[in-house]
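Yeah, one chain of the complex is gone here, protein chain that is, but the others are all in their spots.
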Amino acid sequence: MRLSVILTRPPYGDVQAAEAVRHALGAIGEDMEVRLILCDAGVMVAKKGQSEGDTGYTNLGESLKDVIEMGGDVIADRGSVREFGLEPEDVIEGVRIVNGYELSEAVKESDRTMIF
Amino acid sequence: MAKTFTIFLTTAPYTHENTLTAVRVAESALGKGHRVNLIASGDGVYCFLKGQKAKGIPHAGDLFAGLIARGLKVYL
Partner (left out) sequence: MLTIIKSGPDTSEGRRALKLARDMSSDIVLLQNGVYFALREQLDGFCGTACAVEEDVNLRGLREEELERGLKLIDWDELIELMAEEEEKVVGAF
C-alpha cells in the first residue's frame, strides 16, 4: 500500500500538521510505503530550529526527522518553499525539494491519499 | 490599576492554538493582578471536561484547572 499524506497547513496554529505527521508515522508502523507531501504553508513543518520550550507541544521538526529515519519519503514543493521564504539550508536534512511535476507524479503513484 | 480581561473561547481544546494563547494571556494577566474572566462558548466548553488525556499538546484540563485555582473565573 502506497500512501500519500498531503499537508497544506503550517505547524502549531491548528492540529492539521500534527495529525499529518502522526498518521504518516502510524502508517509507516503498519508497513505502508509512506510519502509525506508538504505544500503551501505545510512546508513550514520542514523548517529547522523549531523550539517547543515549555509550551507542551511536540516539536514537529523532530517528528518529521522520525518519519525520515523510519523510512518515510518526505517531499516539499519547491514553489511553496520559495513562496514562504525558505532557503534550501533552512530545510531539515532528508526532505527532498521537488518541482510541481514530481509532486503530481507522487500523488498519481499512490494508492491512497490523505489530505490535511 | 487592575483591569478586567475577558477571554471568549469558542474552539475545541486540541484543534487550534487558541487554547495555549488563552492560557498564556490568563496566566500573565492574573500574575499582574488583573481580573480575568473566560467565557467558553460552542466547542470551547470541551476545554473544561474532566478526565482529558492529552499528550504532545498543551493539556487544556490541567492548565485551566491551575488557572482557576489562581483566580480565573470561567463561565460556560
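The first chain written gets the first letter, and so on, giving A and B; residue counts start at 1 in each chain.
Everything below uses one rule, namely that a residue touches a chain if its C-beta (ideal position, glycine included) is under 8 Å from a C-beta of that chain, and two chains touch if they have at least 3 such contacts.
Note that this is a predicted model, so its numbers are computed, not measured.
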If you put the missing chain back into the full complex, which of the shown chains would it touch? A, B
Missing-partner contacts on chain A, residue numbers: 10-13, 40-41, 44, 47-53, 55, 57, 61, 84-85
In the full complex, chain B touches the hidden chain through residues 3, 5, 17-18, 21, 24-25, 27-29, 31-32, 34
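Following the convention adopted for this analysis, only the chains that are shown with their structure count from here on.
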Per the C-alpha means, the centres of chain A and chain B lie apart by a whole-Å value of 31
Please give the residue numbers of chain B that touch chain A in the complex, ascending. 14-17, 20, 56-59, 63
Mind pulling up the chain A residues that touch chain B in the complex? 12-15, 18, 55-58
